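Just below is one structure, and these are the notes that go with it.
Every protein chain but one is kept in place in this view of the complex.
A and B label the chains in the order they appear, each numbered from 1.
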Amino acid sequence: MEHSAQFNKSIKIVSIKSLVFSTETSTSYVEMTPLKPLSLSAFTLCMRVATELSGEREVILFAYRTREYDELNVWRELDGRLSFYLAGDGVLFSVPGLGPLESHLCVTWDSSSGASAFFMNGRKSVAKIYKKGHTTRPEGKVLLGQDPDSYVGEFDAKQSFVGEISDLNMWDYVLSDTTIKDMASGKRVTTGNIFDWESTRLHIHGAVDVVKREL
Amino acid sequence: MEHSAQFNKSIKIVSIKSLVFSTETSTSYVEMTPLKPLSLSAFTLCMRVATELSGEREVILFAYRTREYDELNVWRELDGRLSFYLAGDGVLFSVPGLGPLESHLCVTWDSSSGASAFFMNGRKSVAKIYKKGHTTRPEGKVLLGQDPDSYVGEFDAKQSFVGEISDLNMWDYVLSDTTIKDMASGKRVTTGNIFDWESTRLHIHGAVDVVKREL
Partner (left out) sequence: MEHSAQFNKSIKIVSIKSLVFSTETSTSYVEMTPLKPLSLSAFTLCMRVATELSGEREVILFAYRTREYDELNVWRELDGRLSFYLAGDGVLFSVPGLGPLESHLCVTWDSSSGASAFFMNGRKSVAKIYKKGHTTRPEGKVLLGQDPDSYVGEFDAKQSFVGEISDLNMWDYVLSDTTIKDMASGKRVTTGNIFDWESTRLHIHGAVDVVKREL
């Protein structure tokens, strides 16, 4: 009994949802409702992601679109690089590719300096200066699984996400490198103030399975 | 003196058995006796495994068969992917291949959601939905080293295991990701309630060496 109590104390288990996109479709996606408007002059976006997609294939990882614009898209590019786009041309990073074993992925951006970076399993990429002074527009939709070419619609199966996404959190500021490293190694040090995966509501459309996993 | 005692306390050495299958045969295998019947609606199966087999070669990693059915088989497929089969068609995972350096391998499955995944050295694969609602049948035999095409018999050397297997544990529930990561990094946080490698009885048939190793 005491041993068991000891055991439960030292390993705190957190149960979270995980999204499984099993097949390539132009119809399956998940919409997420943010805790505050996405009028952002800085952000940190993190997720755990695994995919068996390989070869020359674009993969959408996160899409935020208002009626008129793609406000914030995160992609794996055709050549395997990771990128994000704020309303126009994007910025690409030669970060070793996503793969079939789960990666902890973050992207950070700060409008005041334009500094942006990817973090793969806690390791930071080269910083790149991108869209200094820009602010994203609020009142759009956040989708996982598909890239909308209009306001929630016109999906292209060849850009869809296939694999598993979980533990997506988003903040309206830039987290410290140490905090990101701690999260990558499994410590639950903070949850997002725009998206908090443990409490966020997921609106499932099409063939997306929601499974539970224990971290 | 005190320093030494301190040292011994912090590094606990566990001595376990390890199975060495030195050559390709259709006759060598090890039978394991479970602690409870394998009537499973969920499981976690872990082992440490190394093999110099390479190229296009099926390799059986774990076989549980009742008189009529292959209930649970774990394979490395011809193309290097890992897979498992519950009484019929299986589910395949593009997990980087087993090799000559020892890997810590786990597979998890939960009937209620159908969620299944492989873990390679603590890193989780894409989850896949498989055999939701299924339960395995009890009163079969568990074999390592050979795939029985009948109830313990009709072995095919070209599917046999060659290499080393140790520290195989099995649970009738799904362990948390953190627990699996801890085991992969060498922490002895829990042992199986179906197979507990430190106490399990091994019935050796043919040319299988049992060696001791210290973890």
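The rule we apply is simple: contacts are C-beta pairs under 8 Å (C-beta built on N, C-alpha and C of every residue); 3 or more make two chains touch, one makes a residue touch a chain.
On a predicted model such as this, the values are computed, not experimentally measured, just so you know.
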Visible chains in contact with the missing one: A
Of A:13, A:78 or A:189, the one touching the omitted chain in the full complex: A:189
Touching the absent chain when the full complex is considered, from A:95, A:162 or A:208: A:95
Residue, one of A:13, A:35, A:126 or A:157, that touches the chain absent here: A:126
Residue numbers in chain A that touch the chain omitted from display: 93-96, 110, 113-115, 120, 123-129, 174-179, 181-182, 189-190
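Going forward, only the chains that are shown with their structure count from here on.
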Whole-Å gap between the CA centroids of chain A and chain B: 33
